[in-house]
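One protein chain omitted, others in place.
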Amino acid sequence: MDQIISNFNLLFQFPTVNLKIIIDGVMVGALFALAAYGLALVWGVMNVKNLAQGDFVIAGGYVAWFSSTQMGEYSIHPLLGVPLAFIVLWGVGWIVYKLVINRVIERDLFTSLLATFGVAIMTAQILNLLFGSDTQSIQLPYETLHLFGGVVDLPIAKLIGVGLAGVLALGVVLFMRYSRTGQAIRATAQDPRAARVLGINTDRIYAFTFSLNAAICGAAGAIIVMAWVIQPFYGIVYSIRAFVVVTAAGLGNLPGVIAAGLGLGVLEQYGALIFGIGYQQAIAVLLLLIVLIIRLAQQQRVRQALQ
Amino acid sequence: MSKTLFYIAILAISLIAPFAFPDYKTQLATLWLMIIVSLTWDMTGGQMGYNSLGNIFFYGAGMYVAGVFGIGIAHDVGAYNNAFSGDVFKFTPTEYFVGLFVGSLLGGVFCSVSALILGYLLFGLRGPYFAIGTLGVAVAAGELVANWEWIGGGQGISLPVYPYDLEQGKDVFYFMFMGVGVALFAFLAWLYNTKFGAAINAIRDDEEKAEGLGIDTLRYKLFTWAIAAFFVGIAGGISGYQLIHFEPLESAFQTINLGIFMVVCALLGGKGTLWGPVVGAILFHVFKEVTWNYLLGWQWVALGALIVVTVVYFQEGIVGWVRRQKPEWFGIVVEEDTGARAKPTTGAQPAGAAE
Amino acid sequence: MTQNVIEVNGVSKAFGGVQANKDISLTVPDGKITGLIGPNGSGKTTLFNSIVGYHPIDEGSIRFEGREISKLRVQQIARLGLLRTFQQTRIFKNMNCVENMLIAVPHRKMTMLDMFDRANPEEMERAEMLLEFVGLYSKRKLTAGSLSFGQQKLLEFAMALMNEPKVLLLDEPTAGINPTLINGLIDRLKKANSEFGITLLIIEHNMRVIMNMADTIYCLAHGKMLASGTPEDIQNDQRVIDAYLGAH
Amino acid sequence: MANNERDASLEKAEAQAAEAARRARSAGYHMGGVETVLSVDEVTRQAKSLSEEVPVSKLEALAGHDPYLSVEDLDAGYGKMQILHGINLRVARKQSLCLIGPNGAGKSTVLHAIFGFNNIFSGSIKIGDGANKRDITGLSANEKLRQAGIAYILQDKSVFPGMTVEENLWMGGFLMDKPSEARTAAERVFDKYPRLAARRKHQAKVLSGGERRLLEISRALVMNPEILLVDEPSIGLEPRFIDMVFEILHDLQHVEGKTIVMVEQNAKKGLEFADIGYVLVSGEIAIAGKGDELLENPKVGQLFLGG
Partner (left out) sequence: QDCDTIELGAAISLTGKYATNGMHTQNGYEFAIDKIAEAGGVQIGDKCYNFNVTYYDDESKGDRAATLAERLIQQDEVQYMLGPYSSGMTKAIAPVTEKYKIPMIEAEGASRSLFNKGYKYLFAVLSTSEQYLAEAVNLAADVAKENGKDPSEVKLAVAVENDPFSLDIRAGVLEDAAKYDMDVVIDEKLPRDLSDMSAILTKVSLIKPDLLVVSGHSKGAATAVRQIEEQNIQTPMVAMTHCEAADVTGNYGDAANGILCATQWAETLKYEDPIFGTAANFEKEFKEAYPEYQGKTVPYQSAQAAAAVYVFKDAFERAGTLDKDAVRDAIAETDLMTFYGGIKFSDAGNNIAKPMVLRQIQDGQYNVVAPAKFASHDLIYPRK
């Protein structure tokens, strides 16, 4: 208890630390937001709750790590790992779609949760068998900026990563809004049968959406491995965060997902500073529970009318 | 009647099993645990349509309540759990057995009460939100217990070893699990054939409609979950004593192992059926033990594949599949009966979908 | 003068910007059949939902047998004996017809302990009698999901009767039903009204149905009460013709 | 302002409805007695007993021996369950055909089969004039519209609720080569239906039932299909809208020369409208004839029109 109070006091003693926390939080949050964005996409369009989300992230991280540090003279520049992970995970997503998702898509909700859970543990174990259980990361040859008397530090690698995340998110948002495929995805999300009647090949749209999701996750992983560390079993961390963010923001509210992702990142950092880092995960899930219960209480007043 | 014979045979096999396969007593006891957790999961998940991913919370809570109670009656809990230097804590056999029996029962009661409270908060959530909300409870509970030093924090709790002959100890655990399992099964076999069973099925099929018919759905949901929690809590308490040492994140509140396995068992066997979770638990357990023995390092990949294959290709589960092939075994009628209505014979009962 | 079982007084309900009901008042006399018509989107279903407690209302009062129910929840209202059917049929598709009927037993007369009984012979008897009444006796052991659209509507109707409601609210009971079957349904509704003394409030677009059944008809338009009266009055009311019926 | 708009469009609708009423032979739901009371089984039994052997030659004759769309000996159903047994169907260009029958007879299933939404066990569907017939049985749903010019208006609501009226129409032109073509086509629709034009920026979910139906129909027309499959256009609609919808269909057939296959429970209305009527019972064609003939057939009247 004393420690909590003194931690809390730090925030006032050193006001710049707030800035640092917010920056840290936004940087982590940007990655949560990416993973959550992909989840919101497959959840909204295909009604698939993908528990393998975080494992796609980690797989993307390993693609970038492997291609930029383990291939000897053929190693690529770490930043190229981001597009590479995007492409490779696109393929992985497509295969997973064809083998598994394809067949659970119009079934009851629990089927997709469990099927993707199966995919998740397989992915994690295969990564473990391929790359070992050590933590891995890529060191980018960039400096760290130290601002405000060293309290705020901004590793350029992280800045680049977050910049890339922003570009990726913006690209996907624009794509969804203005491209025809994007429109077809939105239409399919709202009424797949009607979309089929208009000549949209919904199976292709589903495959595309799921692959896109995997690709976004992969790119996020490639960014994570440059700025943080990965390990085969860290997927669950990102899966839980993605679910928290999507559940809190609500489906079909894609800008909301990004905002909630950033918000969660910041809140977790504050929570970790005040209550201790050991409570980080607990804080995330407790936030989720609170959001769910508050929303429930609201719904109790405005209940859905039935036809 | 052949059905009675069948049940007697099953019961006899269960009673003989630990003596027929003395080397496998612990695995057999674990099998009963799997049956208990998947049957209880199915009460809400299969029969009532509320897919909880957080039932493992009751397992962990039962374990901790029973463990802390067992320690508490003999020693100072905080001191016991945080002892480092040479002090050795002893338990008398009486203390041990009171801890085991009363503690497990208390664990069950504690879980029932927490199910009522949690249910009150969470039962408004539907579909995936309920699943994720309950998962959140289990994860949060594990994290919080891991930070609670009085009960050992991340170190976990080490309970005393069975005070008498160890083989006898294994029998005790086996028969405790079996007793709970058999009681649970008998209870459910009866419950699913009452109007209560019909009502929770109605909630699963269309909750709004059920409310519209005047069914007080919250009360049914709470009651069902509280019973499920009671049995899981007891099982958790027994498990704690069987494991001897347990800790919060990987043994007590193990969300991604047992927490999911119970669901897989129920799905594999066929959710929403009385026998499904039992059949599923047996198959799953055997599969798991075999792959763990023979696919060193690859067992998880095999397990992931099993889960995927089950949900993708075998969705209604084994019992569900049999039910589709042989609906008449389950009292489901597919032909219409064109005869005129006769006076119904007394004692007529609804053809149970529960069998 | 007959007593009014339902009295709706000045009820308003808005969804965000959409004013679905505005200052609606109507009464449903005991033992009679009352009709509710109006163009698409005029707020009929919304009014039903308000009465049976699916959402809170913004203003006004709703009384059932003189008792204020606008604050009660769905199950509480249902247990008072006020029941509704749905525009899109809702039955328990995975259970057979008899089981469906048994779930519909009147819960207001039951304690929690009763729920742990098996169905008693009287209830079975009643369920089968009602199934016979709607012509589904021969299909009683089939799963409800395998019934055709019209039969599902009939089953839902039988379930409503099983519940021994005092008042039954029906939302477009004949939409999408074969015209000849509609006749059967009307016949049964009328019988339920006369034989079981169940008061009915019916939403319909099909004038053939409503004109042949209702004692009184209310017509909504744009969320407001447009007109009310006997079928003849309504049929000849110029406002109703303009807003709803069109030129005949 | 918005109110004025609504009033204006309302007035227009009223005018249209009045016009429609004048032209149509009966309006909305017809009136009449409710004396004929038959049980479900009784209807099926009697319908079976009155079902005549309907020779293919009669169907050919009804279509003027020049069918444009023909369904030949079709067995179809869902999954392994067979619903349709040896269905034959012939319609000529610019003709309209109405399917009636008891609930669950398989009327919608026929349309589903033509469009490729369910399993076809045997039989074929052909399209084309004279000798130019093409077998389109194997085409997937989205190819039906692209290659065979078949558009489908579903039985239940099928607008994309979250998209604007405009976007819904653009989705109607999803298969066109360029998005601009779809936009031009949408403008043509707006020119024709000012009622929709007034709401082009509104989300489709705020439309009233009639407007929705109008949108669904005009959206199906964006691709300028040759054949229109219409499932129960009048379900759940208020009387005036029913008239309006039939008016639109009338225009499509007689002014624009489309071929229409329709299912209608409001059988009197449907048979009055259609050139040809088929009565479907238990997945088989029980009676076939000219629309007026069927209307006058007392058995049909008793069993399907409510007497």
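Think of it as A, B, C and D in the order they're written, each chain with its own count starting at 1.
The working rule: contacts are C-beta pairs under 8 Å (C-beta built on N, C-alpha and C of every residue); 3 or more make two chains touch, one makes a residue touch a chain.
Being a predicted model, the structure only gives us computed values, none of them experimental.
J.: Which of the displayed chains are touched by the chain that has been omitted?
T.: Among the chains that are shown, those touched by the missing chain are A, B.
J.: Considering the whole complex, which of B:41, B:261 or B:300 touches the chain not shown?
T.: Checking each option in B:41, B:261 or B:300, the one touching the absent chain turns out to be B:300.
J.: Among A:79, A:207 or A:236, choose the residue that contacts the chain missing from this document, as touch is defined above.
T.: A:236
J.: Pick out which of B:16, B:117 or B:166 touches the chain that's been left out of the picture.
T.: Counting the whole complex, the residue in contact with the absent chain is B:166.
J.: May I ask you to list the residues on chain B that touch the chain which is not drawn?
T.: For chain B, the residues touching the absent chain are 23-24, 26-27, 30, 83-88, 143, 146-147, 153-156, 158, 161-162, 166, 243-247, 249-251, 254, 257, 292-293, 296-297, 299-300.
J.: Touching the missing chain, which residues of chain A?
T.: Touch set of chain A with respect to the missing chain: 3, 7, 10, 13-14, 17, 20-21, 24, 28, 125, 128-129, 132-135, 137, 139, 144, 146, 150-151, 153, 155, 228-231, 233-234, 236-237, 269, 272-273, 276-278, 280-281.
Here is the rule we use: only the chains that are shown with their structure count from here on.
J.: List every chain that touches both chain A and chain C.
T.: Correct list: B, D.
J.: Going by C-alpha centroids, which chain is farthest from chain C? Tell me that one.
T.: Farthest from chain C by mean C-alpha position: A.
J.: Hunt down the residues of chain C that sit against at least two other chains at once, touch-wise.
T.: 86-87, 138
J.: Give me the residue numbers in chain B that touch at least two other chains, ranges are fine.
T.: 208
J.: Given the complex with chain B, which residues does chain C contribute to the contact?
T.: 52, 74-75, 78-79, 83-84, 86, 90-96, 98-99, 102-108, 112, 114-119, 121, 124-125, 128-129, 132, 137-143, 159, 163
J.: Using the touch rule from the top, collect the residues of chain A that touch chain D in their complex.
T.: Per the touch definition, chain A meets chain D at residues 180, 183-184, 186-187, 190-191, 193-201, 252.
J.: What residues on chain C touch chain D, complex-wise?
T.: Where chain C meets chain D, its residues are 18, 38-41, 87, 135, 138, 147-151, 154, 172, 175-184, 186-187, 205-209, 211-212, 242, 244-248.
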